[in-house]
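With one protein chain removed, the remaining protein chains of the complex are shown where they sit.
When the chains are written out, they are named A, B and C in that same order, and each has its own residue count from 1.
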Amino acid sequence: MEAFSDGVFAVAITRLALDLKPGEGSTLGEQLTARSAVAHYAAYVVSFLVIGIIWVNHHGLFHHVGRVDRPLLFLNLLLLLFVVAIPFPTAVLAEYVTEGGANSHAAAAAYSLTMVGMALSFGALWIWAVHAPGLLAERVDPAAARATVVRFTAGNLAYLALVGVAFVSAPLTLAGHFLLAVYYVFNRLPDPS
Amino acid sequence: MEAFSDGVFAVAITRLALDLKPGEGSTLGEQLTARSAVAHYAAYVVSFLVIGIIWVNHHGLFHHVGRVDRPLLFLNLLLLLFVVAIPFPTAVLAEYVTEGGANSHAAAAAYSLTMVGMALSFGALWIWAVHAPGLLAERVDPAAARATVVRFTAGNLAYLALVGVAFVSAPLTLAGHFLLAVYYVFNRLPDPS
Amino acid sequence: MEAFSDGVFAVAITRLALDLKPGEGSTLGEQLTARSAVAHYAAYVVSFLVIGIIWVNHHGLFHHVGRVDRPLLFLNLLLLLFVVAIPFPTAVLAEYVTEGGANSHAAAAAYSLTMVGMALSFGALWIWAVHAPGLLAERVDPAAARATVVRFTAGNLAYLALVGVAFVSAPLTLAGHFLLAVYYVFNRLPDPS
Partner (left out) sequence: MEAFSDGVFAVAITRLALDLKPGEGSTLGEQLTARSAVAHYAAYVVSFLVIGIIWVNHHGLFHHVGRVDRPLLFLNLLLLLFVVAIPFPTAVLAEYVTEGGANSHAAAAAYSLTMVGMALSFGALWIWAVHAPGLLAERVDPAAARATVVRFTAGNLAYLALVGVAFVSAPLTLAGHFLLAVYYVFNRLPDPS
């Protein structure tokens, strides 16, 4: 399952670059440094980091799993369904983030909602791994593992808050996702083993 | 062979997201929630699940295979040929499913026929693995393995029935493929070992 | 090296499906069964088979290699460069094969020349593996391995002949590549071990 998931993460993260493109301008130099082009670069960097971090945490999670059952398989597919979809709201947000107004808010909300869906399915994956009998690897302490579920819920609240931020400012929403991703880079998920 | 097949499944499943796009509407909010956009989301989810399940069953199948010969290799390429093609009828069905009439029926029929081709080549792969001498892993009981072929044929009949449903209703066809995929998530293929 | 090459083969083969598209016609049913659509399906099937076979033979080759040096690495990149490029002449051939005349001949020649380049770099890879000291795995008989080089040259001649056929008929060229691929499916490369 991990080889397939790794492949999906790798393709999804690479797919992000398909939406890099020059902005408006009379010379190529202007087009490559236009505000709309920079918006695409910024959205690319943030989503790249987000997918990169999910992948790292996905590995962390499966490091604690000793046996895979059918519901876990299904929840993993659900997580990948959101991961693979990320380039779509990324492209939409990149297109509208500099525009301001209702369209930029809708784009930012779509982006944040995709992340909420991703975070919820990641949380469900972990909750199932922790609570279904016999899935955790032997070296993992089940009580400690169950205690980490609270932490996951906190992460989901941050994503939910960014849905609210979307209706205030699209650039702020993008910045929020960037900061959240950087936070997750340097704060390893709790290790219950 | 499994590493290559895994890679192909991973890319094909990720490729589905390339066809996600906003629908018609005067604001981005309307475009992202338009009926035509929702049709693309639904087609994405169904095909994602279908490819995900084929991948899971593909692993299950090769878990029982101990040795690979040339015809098996060829049948595996044939299966992958259908898997890789799935995003094409998916995009076509997403485009026409909400339109109704002859075009939506043609789109749904193309979708169902691709699945029939996929199911037939999967069945042929299994039949060859079971009947060719010396391909099954030692721990597998050949008679039990041969008995499972009937089950595969039943699955094919469900896909064939969905070709018929295509000429009644395209949305119903999509729903049928969704239900069939969910059924396969929770009903493991028979394990003859 | 094989994991990376496997990934490249998997993505290149999946990339072929990006060029599947409906042809001309007043209804979707006509578009999906138009001559130009069928040309795209046929080109897809042939190139899928060609890349599939190269991948199989690539594995066969590296099964005989025990140590990789820098020139072998470079020749492998050269082979992958042609493999990754295959979807481009495939799309061009699919576009022009039914048109007839000079354009279809140019398309077929581009297709055949890409295959010549691929076959030549595959041959160079094998010749280097066989002749450079210390690259073959220990169980491989160097004299027997060297004797197989003639067989590779014969395959190259078939591809060269298909460059000539391109100027006679584009559909015939496509059929020739199909037959050559099927031939390679069932005729394993010589095993010098």
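Brief remarks follow.
Just so we're on the same page, a contact is a pair of C-beta atoms (placed from the backbone, for glycine too) under 8 Å apart; a residue touches a chain by one contact, two chains touch by 3 or more.
Please read all numbers here as calculations on a predicted model, not as lab measurements.
Considering the full assembly, C:11 is the residue among C:11, C:116 or C:135 that touches the omitted chain.
Considering the full assembly, C:84 is the residue among C:84, C:124 or C:163 that touches the omitted chain. Considering A:17, A:102, A:161 or A:179, the position touching the chain not shown turns out to be A:17 (whole complex).
Although one chain is hidden here, its contacts on chain C can still be listed: residues 3-4, 6-8, 10-12, 15, 18, 70, 73-74, 77, 80-81, 84-85, 87-88, 92, 96, 102-103, 106-107, 110.
Residues of chain A that touch the chain left out of view are 3, 6-7, 9-11, 13-18, 20-22, 27-29, 32, 44-45, 48-49, 52, 55-56, 185-186, 188.
We adopt the following convention: only the chains that are shown with their structure count from here on.
Computed centre separation for the pair chain B/chain C is 27 angstrom, with centres defined by C-alpha atoms.
Contact with two or more other chains is made by residues 3, 6-7, 10-11, 15, 18 of chain B.
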